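Every protein chain but one is kept in place in this view of the complex.
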Amino acid sequence: MNEQQIRACIDACLACVEACETCATACLDEPDIDMMRACIRLDRDCADVCATTARLLMRGSDLHPQACALCAEACAACAAECGKHDHGHCQRCAAACRACEAACRVLAA
Amino acid sequence: MNEQQIRACIDACLACVEACETCATACLDEPDIDMMRACIRLDRDCADVCATTARLLMRGSDLHPQACALCAEACAACAAECGKHDHGHCQRCAAACRACEAACRVLAA
Amino acid sequence: MNEQQIRACIDACLACVEACETCATACLDEPDIDMMRACIRLDRDCADVCATTARLLMRGSDLHPQACALCAEACAACAAECGKHDHGHCQRCAAACRACEAACRVLAA
Partner (left out) sequence: MNEQQIRACIDACLACVEACETCATACLDEPDIDMMRACIRLDRDCADVCATTARLLMRGSDLHPQACALCAEACAACAAECGKHDHGHCQRCAAACRACEAACRVLAA
């Protein structure tokens, strides 16, 4: 663990919060919303977990490895679901989740 | 895992958020603030993790066992520190943290 | 403003967070999800604003009157939408939002 890894992980978490918020909002406007239920549900969880993890990292909390482990799980689940859908917002969210999962795995307990 | 355990854990998390917020605020007003640094730091983390865990539980997230595992760690660390101090707010916070840790362990992954 | 009003407002905010989280989750499982888009969207905002307001109140923040003003708006918008739907979770959410709006108006700037 070093400063550069922490920095990269904060940035990945914040980008993932935004991708998840954007994706959930866009899913709520999709004509095929019936297919997007799981996506909205997971976006919501992933955004919350990434946001909390980012703040623990910013403040240098000793809990950050355990938070990063949880965050990697949240991101993996969200990426798996978003990756199934062709919508641009889903594909971008899946990519942000995978990047955040990778950054979190580096720091995870 | 059952409804009653989830209910108990949500309530314990919310009580812990409040105990931590109250304790951090009171610590910031203590004449011996120099001794309260770790307490304020851990209250802050514990409140954030308990708040996120409570919301994942409320929404029935599949991530709740992992979130409860993280929350139990946050509570244990905060209880250990708060328990060292005689201030009423610290003792009440330590008790709330221990109760939340126990409720989270029941549901943790 | 007094202790009892603060206490009542914290409790109303926390009850509203839970009602909104529960309602959003249940809406995501409804067969008529096409009708529930606005409800899910507003539940999400209302839960976040109520959660932040509760924590500012718990810590005795000087910002609480302005936060309560924002929270009353969030609750009013969510109650208006949820109140249109016959689902039990929507009706319970509308009631929790109205109660939280009233408690927030007492403390609002």
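When the chains are written out, they are named A, B and C in that same order, and each has its own residue count from 1.
Throughout what follows, contacts are C-beta pairs under 8 Å (C-beta built on N, C-alpha and C of every residue); 3 or more make two chains touch, one makes a residue touch a chain.
Predicted model only: the values in this text are computed from it and were never measured.
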Taking the whole complex into account, name the chains on display that the unshown chain touches.
A, B, C
Selected from C:Arg55, C:His85 or C:Arg98 as touching the chain missing from the view:
C:Arg55
Across the whole complex, the chain not displayed is touched by chain C residues 41, 44-45, 48-49, 52, 55-56, 59, 61-63, 66-67, 69-70, 73-74, 77
Footprint of the hidden chain on chain A, which residues?
10, 14, 17-18, 21-22, 24-25, 47, 51, 55, 58-60
Absent-chain interface as seen on chain B, which is shown
24-25, 28-29, 33-34, 37, 40-41, 44
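Keep in mind that, in the parts below, only the chains that are shown with their structure count from here on.
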Type of chain B:chain C copy interface by residue overlap (half), same or different
same
Interchain centroid distance [CA atoms averaged], chain B/chain C, Å:
23
Mark out which residues of chain A touch at least two other chains, giving numbers and ranges.
41, 44
